[in-house]
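For this depiction, one protein chain was excluded, whereas all remaining protein chains were kept in their positions.
Moving on, here comes chain A:
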Amino acid sequence: MRGAGAEQISILVRTIVESKASSNVLRYFYGIGYKLDHEILKVGFAFRFQRGAQFTVTVTSANKMPKLHATDEAVQVTPGIQLVEITAPAAANNYNDVVSAVTSFCEYLAPLLHLSKPGNSTGIVPTAGAAAASLM
């Protein structure tokens, strides 16, 4: 990434538990006492591929809605700015390999990504086109 503060952003490591569930899962959580707190609509793309680790890259915009489930009336939280997330699962036995694969992939993508602050988009920088062409 380029832009103010880009060098300070490091790789975040979290524990994630994922499970498929039958379509009544929301009713189940309401049934055990959970209540809706808030709702966000995320719109975008996901790419999955293998490059030294099992990558998922998502490019999304977060949207809020004036009424519950009103997806047609969604409004972008940060207009013109998307969130790019690059994730790869790691276990204790391959942790270091995954870290270096993610780091090297991020360096590869860096010329295309410019950090923007909400309300202050860098827009598409002039060098983006050339950077994309050189990657392909």
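The criterion applied here is as follows: a contact is a pair of C-beta atoms (placed from the backbone, for glycine too) under 8 Å apart; a residue touches a chain by one contact, two chains touch by 3 or more; residues count from 1.
Note that in this section contacts and distances are computed from a predicted model.
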item: Chain excluded from display, named as in UniProt, from "Cell cycle checkpoint control protein RAD9A", "MKKS centrosomal shuttling protein", "Dolichyl-phosphate-mannose--protein mannosyltransferase" or "Mediator of RNA polymerase II transcription subunit 20"; value: "Mediator of RNA polymerase II transcription subunit 20"
item: Which of A:Gly31, A:Pro66 or A:Gly119 contacts the chain that the document leaves out; value: A:Gly31
item: Hidden partner chain, residues of chain A it touches; value: 17-22, 24-25, 27-28, 31-34
